[in-house]
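Omission of a single protein chain aside, the complex is shown with its protein chains in their original locations.
Labels A and B are assigned to the chains in the order they are written; within every chain, residues are numbered from 1.
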Amino acid sequence: MASKNKKLNLKDKYQYLTRDMAWEPTYEKHEDIYPDESFEGIKILNWDQWEDPFRLTMDTYWKYQAEKEKKLYAIFDAFAQNNGQQNITDARYVNALKLFLSGISPVEYAAYQGYARVGRQFSGAGARVACQMQAIDELRHAQTQQHAMSHYNKHFNGLHDASYQHDRVWFLSVPKSFFDDARSAGPFEFLTAISFSFEYVLTNLLFVPFMSGAAYNGDMATVTFGFSAQSDEARHMTLGLEVIKFILEQHEDNVPIIQKWVDKWFWRGFRLLSLVGMMMDYMLPNKVMSWAEAWEMYYEQSGGALFKDLERYGIRPPKYQDVANAAKNHSSHQTWATFYQYSQATNFHTWMPQEDEMAWLSEKYPETFDKYYRDRFEHWDKEQKKGNRFYNNTLPQLCQVCQIPNIMTEKDDPTVFSHRQVKHEGERYHFCSDGCCDIFKNEPEKYIQAWLPVHQIYQGNCGGADVATVVEKYYHIVPGVDNMEYLGSPDHQRWLDIKGLKPLSTSRQKKTAA
Amino acid sequence: MSVEIKTTSVEPIRNTYSAIARRFGDKPATRYQEASFDLAATTNFHYRPLWDPKRTLNDPTRTALRMEDWYAVTDPRQFFYGAYVGNRAKMQEAAESSFAFCDKRNLLTRLPEETQKQLLRLLVPFRHVALGANMNNSKIAGDSTATTVSQMHMFAATDHLGMGQYLSRIALLLDGSTGTALDESKTYWMDDELWQPLRKLVEGILVVDDWFEITLVQNVLLDGLMYPLVYDRMDAWFGEQGAEDISMLTEFQRDWYKESLRWTNAMIKTVVAESGRNREQVQSWVKNWEPMVYEALKPIAQATTGLDALDELRAELSVRLKKAGLESTGVQA
Partner (left out) sequence: MSQKVFMAFQDNDNARYLVEAIVTDNPEAEVQHSPAMIRITAEKRLVINRETMEETLGRDWEVQEMLLEVISIGGNVDEDDDHFIVSWN
């Protein structure tokens, strides 16, 4: 045997230390060990052609991740010990965290479960190991987010029961159904949905705005966990692109299947990100960039380069990309308007933008804000000052697929609500768009199962017949404390106390809190 | 005036999240608690999985066992992600310096040819068993419902991957990083009579569907016999063959196994104590699998330590199971 040891290069070392541990079974049938690998119709001729993204062996993984965690928890401790929550720009900002903890952290956990599962399902050991590493990373994110927000939860309302609410609250069915959809699909669709469409194409639009927003608003804990999590994300994004290229290179029959999934998951992701758009444009006291600017930078520019690269495989940009691009100037305003009206049923506060914020919106959305949205917002603001803070007590109709209320408008006419319907086995189903309607038509037997919160309330499955009971008893949202108007809320009062400021005139408070 | 107000405004309005307070009261919670309880979704799932349409996502019936609350199974080590990687980073640092030491001094390549061959035939193939363990634990992490249970298995999955990698590196030290020793070692795993019962067992576990049955067979019965056999008894035997240096390259596994007993024992005890029904089910799995595990390891023990060593370990396992209220048949404990 050789006596001289030489340093392995990364690729060879990784090959020896991962895939080479696998073997082709002879005592059990391949398909009994990997029963979920074929039903989606994806053809894999040779798993050996899998390119490992980031060849981290476990020892290196433990070393680097422990280093990241050490830094992160040192900052969490310092943040809590110094009452860092007092250094944020304004307590309105905390509502972005409430949205994050109830909308995003639970899906990090769902991603963990999904990757753990596909980390067993594939017969290619390289792919399995990559998925397992992402699984444990996603667990990390779900857990560090609990810890990052833990201190905020002690000082502000609305953060206290996020995972519980994620299973129940009406608008949280938007992210929940998105991940349920991916997890209930086969392993290849799961990777196309989460690794490629979500992580690679859209994740920058989720994390970078949230984390830059935190940095602009003095939130040290969130900036730190966010960027620390994003350093895992760079590995996940690389996996996302490798997955797609690998599947496409394996067999030409895979191309139309992947295209259909890219279309579907782009559209679902785009709808899900409406919540982020509203957060950026309306919930950050100090703004980073507008949603439209973020969309241009991270989708139109980066996504454009990506889909140009994928042309050679016969993949075209996602269907209805044009509708999504046009919506960048509208969706955040429409979404905020909806949450403002239904704030009696959310786990966070809403408010009307102040004058300087309206001016910023006009500047960032010169074609749309003044023309379509300003009047309504000024009217609501005026009514609120008169003591008539507007709450909408009718329940909205939800899209059968994305589960967002049908509040979005037509691409060519922002004064007309976009609404589609389909009859399936005698039942009529409603959709927000052609994108969602197409998704339904491709798999109606899946989407008829959707747990639509508004239907469920009407059917009496949410602990009561009226919204107030549902919100309090079934959602665990404390009315007037966790939700409704920000001005005059306990969070607002507390913030004024912290800053040594006087509360607003009591008459306004009473009415707004009522 | 504002100073007074500021004093009250730094007082917390609650001590922890509601889900944690419902379990432990509204008092300051540990990081383990906030990271490990009630994170997983439990209700209102939207779509049935295409890969298992009879059940929902996060369906507690993916095992035959029933628990009032699966979060009753907790980790005595209190590992959440950060605590876990911090611990393993320290262990890998020690392992790394051992490997570097062996490499620098050529401690393995100086061994007689015959001993080197023994390492490739009798030790290194356990890396394939590690990969099976990795797959099984990843499945359990995906199928089990409570985070306290699921995360322990995710950590075990990555641990086994890491331990398989350490075993592989022993071969890479022997062959000068050309991979030839790993190729040779793999032919033993695939074709050598000695390994076939174990390979058959490992493949057999990979087709089990019930996740608790898998954790019992993999993490309690198989690891419970195999780790002390390989890293304690066979380690001593290798020492007798003049390969005592190999011991420092498997220190990780020894520490790991000792630590893993904490959570596997706690898990089995809690689940069996829950109900007579659980006890009977687990008992029937033990009855079915324990003899198979023993038989699978027999040829390896016979070729190395002798069968007595395995029998002793089998008796120790029997004592361990007895503490959890289980009997293993065929052994005079």
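Everything below uses one rule, namely that a residue touches a chain if its C-beta (ideal position, glycine included) is under 8 Å from a C-beta of that chain, and two chains touch if they have at least 3 such contacts.
For clarity, every value in this text was computed on a predicted model and none was experimentally measured.
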**OP:** Please provide the labels of all shown chains that the missing chain touches.
**Re:** A
Subject >> Which of A:Asn82, A:Ser231 or A:Asn461 contacts the chain that the document leaves out >> reply: A:Ser231
Original post:
Of the residues listed, A:Trp23, A:Phe54 or A:Tyr474, which one is in contact with the missing chain?
Top reply: A:Phe54
Original post:
Which listed residue (A:Arg19, A:Lys68 or A:Arg494) would be found touching the missing chain in the intact complex?
Top reply: A:Lys68
Original post:
Which residues does subunit A use to touch the chain missing from this display?
Top reply: 9-11, 53-56, 60, 64, 67-68, 203-204, 207-208, 211-212, 215-216, 223, 227, 230-231, 233-235, 237-238, 241, 245, 288, 301-302, 304-306, 308-309, 312
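Throughout what follows, only the chains that are shown with their structure count from here on.
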Original post:
Taking each chain's centre as its mean C-alpha position, how far apart are subunit A and subunit B in Å?
Top reply: 33
**OP:** Could you please specify the touching residues of subunit A with respect to subunit B in the complex?
**Re:** 1-8, 12-13, 16-18, 20-23, 25-28, 32-33, 35-36, 39, 57-59, 61-63, 65-67, 69-70, 72-73, 83, 86, 106, 109-110, 112-121, 125, 128-129, 132-133, 135-136, 139-140, 142-144, 146-147, 150, 153-157, 159-164, 166-168, 173, 176-177, 180-181, 183-187, 446-447, 449-451, 456, 476, 494, 497-498, 500
Original post:
Within the complex, which stretch of subunit B touches subunit A?
Top reply: 1-2, 5-6, 8-10, 12-19, 29, 31, 34-36, 38-51, 57-58, 80-82, 85-86, 88-89, 91-93, 95-96, 103, 106, 109, 113, 116, 127-128, 130-131, 134-136, 138-139, 141-143, 147, 150-151, 154-155, 157-159, 161-162, 164-166, 168-169, 172-182, 186, 189-190, 199-200, 203-204, 206-207
